[in-house]
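Encoded as structure tokens, the structure appears first; notes follow it.
Removed from the display is one protein chain of the complex; every other protein chain stays in position.
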Amino acid sequence: MHIVVLIKQVVATTNVKLDPQTGTMIRDGVESILNPFDEYAVEEALRIKEKLGGKVTVLTMGPPQAKEIIRKAIGMGVDEGILLSDRALAGSDTWATSYTLAQALRKIGDYGLILTGKQAVDGDTAQVGPEIAACLDLPMIAWVRKIEEVSPEKIRAERLMEDGYDVLESPLPALLSVVKEINEPRLESLKGKMRAKKYEPQTWTVADLPGFDLAQVGLKGSPTRVVKTFTPQRQYHSEMIGGSPKEAASALYKKVVDLNIIH
Amino acid sequence: MSVENSQDVWIYAEQRDGHLHSVALELLGAGRKLADDLGQKLVAVLLGHNLKPLTKELIAHGADKVFYLDSPAFAKFADEPYAQALTDLARAHKPAIILGGATAVGRSFIPRVAANLQTGMTADCTALAIDPEKKVLLGTRPAYGGNIMATIVCAEKRPQMATVRHKVMKALERNEARQGEVIEQQMAEKDLTWRAKVINTVKEVEETCNLAEADIIVTGGRGIGSKENFQLVRDLAAAIGGAVGASRAVVDAGWVPYSHQVGQTGKTVCPKIYFALGVSGAIQHLAGMQSSDIIIAVNSNPDAEIFKVATYGIVGDVNEVVPELIQHFRNRG
Partner (left out) sequence: MNYFLTEEQKMIVDTARELAQEKIKPVREKYDEEGHFPWDIVKEMAAADLMGLYIPEQYKGMGRGIFELCLAVEELSKVCGGISLAMAATALGTFPILLFGNEEQKAKYLPDIATGKKLAAFGLTEANAGSDAGNMTTTAVKDGDHYVINGTKQWITNGGEAETYTVIAMTNKAKGPRGATAFIVEKGTPGFTFGKKENKMGIRASATRELVFTNCRVPAKNVLAKEGMGFIVAVNTLNTSRPGVASQALGIAAGALEEAVQYARQRVQFGQPIASIQAVQHMLANMATEVEAARALLYATARSIDAGEKSFAKISAMSKLFASEVAMRVTTDAVQVMGGYGYMKEYPVEKMMRDAKITQIYEGTSQIQRNEIALQLIKEAAKKQ
């Protein structure tokens, strides 16, 4: 079976800051990594391949530097990587990204299973998986915490819900998004790292995607637009509440109620 | 869909096992305000099987109109039939806005609907508003683990879609006097595409506290004094609806199990309110909780490190202050 894992390059920390003048994110000196949730997807793909045989390909959309995360996946043991990179894609929102990745998956064509992390830790949207499933008209199982059974024809998986889990069965091909409970990702092996160092992923531009509609992507083609970014205000000063235990407790209670968190 | 001929604010009224999810009522609360600002109707969409009585609840909580689609295919949540039904309904009636809960269900299928409709969506909003001039939806959401907030609009495509975090919006008071219209439609299974199917549902009620997820955590430290006194921590947690945490000293002393431990060698938590009762605030403990939104410390030692990170602090004996707090929270007054 050909398993395609959708991966994304993200900044290594969520502790990012905005430039107070421009309102854009300060990226200087911030290290980029493979989105941690996607690592679980890569690991799961490798485990399925160990069972069923076949091939694992990772696909990412991003700037040329995103090759680094493809190399990381190669180090873990995936067979091939494809980078989708084009200036026309800059500024794409989730819909535009989903459309583009769906077109790339159409070009790959022979996938039996598409895996992805539940969300990227930068945007945290979790939208791209379901939107690609819609674009390709594929069945989807989100928040997969365990794959109980998989064959080239069908899959049975546990979907993590707030109050437990659902067991779903689906024919393949299908798209699954995985949560961190599913496995513990392997490290890159030494042999993997050696292969990765020399590995040059295939690089596609939108011109490589048949029938690609440029009007759907980039800043122009994206239905949504960020109109404002800001840093949430954090309270750092401490306020001491004095008085007798009774008075202090009463004053504190009022303050807590005013926070509007407790209903 | 075009901007001109779309109108009304829709909310997806999530149900699980035939019970309305509280996020559905919260969405009605938030949606009511948006609909009023636009001068349009608030519409709830309920998908389920044999759930007619719930339509009344939706109206009592603010809906002007309820689309109730009944099908055996809706009994258990599955992306495809849910997305298909909501997509078709939206195509037919052209809402201006569709909101869903940012829950396991909403985050799974609402984006699928957005893609079907080739429109934009903003996930996990914590604030919603209508731009008074342009009359578009302003969805504000956290990114980068909450370190950055972004306000997003979908200016030219309709519907404008968003999912909204649970427990952020306020539901309206239930009012049976509210009037509304219910439009019911039966759908046959065969009319719905349906490949990934739920074959089993398993409930896992956590015996242990789910510290990592809790919005409110009440933690006791060595200053509580004894295993018996630790009951005060549990009582306050129960009164306030929070989870019970513990410092390492308390866990090591055997007062509570390890699963409650907060700190470097325990769990890292980020609740909205963190009560540190009799917790001195060792570096290892602070590492596990200092990013909490509001930190409330009670400690008899005025020099305790915990006060340096506290939003509110009380210097005093926890065994005197906490019983008073419990009374207030139990009585909500």
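By letter and in written order, the chains are A and B; residue numbering begins at 1 in each of them.
One rule holds for everything that comes next: contacts are C-beta pairs under 8 Å (C-beta built on N, C-alpha and C of every residue); 3 or more make two chains touch, one makes a residue touch a chain.
If you're wondering where the values come from, they're calculated on a predicted model, not measured in any experiment.
Visitor: Among A:186, A:225 or A:255, which residue is in touch with the absent chain?
Guide: Checking each option in A:186, A:225 or A:255, the one touching the absent chain turns out to be A:186.
Visitor: Give the residue, chosen from A:26, A:90 or A:194, that touches the chain omitted from the document.
Guide: A:194
Visitor: Given the contact definition stated above, which residue among B:141, B:248 or B:328 touches the chain not shown here?
Guide: In the complete complex, the chain left out is touched by residue B:248.
Visitor: Tell me which stretches of chain A touch the chain missing from the display.
Guide: 186-194, 197
Visitor: Identify the residues of chain B touching the omitted chain, counting contacts across the whole complex.
Guide: Chain B touches the missing chain through residues 248, 265, 283-284.
One rule holds for everything that comes next: only the chains that are shown with their structure count from here on.
Visitor: Which stretch or stretches of chain A touch chain B in the complex?
Guide: Answer in residue numbers: 11, 14-18, 25, 93-95, 98, 121-135, 139-143, 156, 159-171, 174, 222-232, 235, 238-242, 245-246, 248-250, 252-253, 255-256, 259, 261-262.
Visitor: Show me the residue ranges of chain B that touch chain A in the complex, using the header's touch definition.
Guide: Residues in contact with chain A: 16, 76-80, 83, 103-105, 107-116, 118-124, 138, 142-157, 195-205, 215-216, 240-241, 272-273, 294, 296, 307-317, 320-322, 324-325, 327-329.
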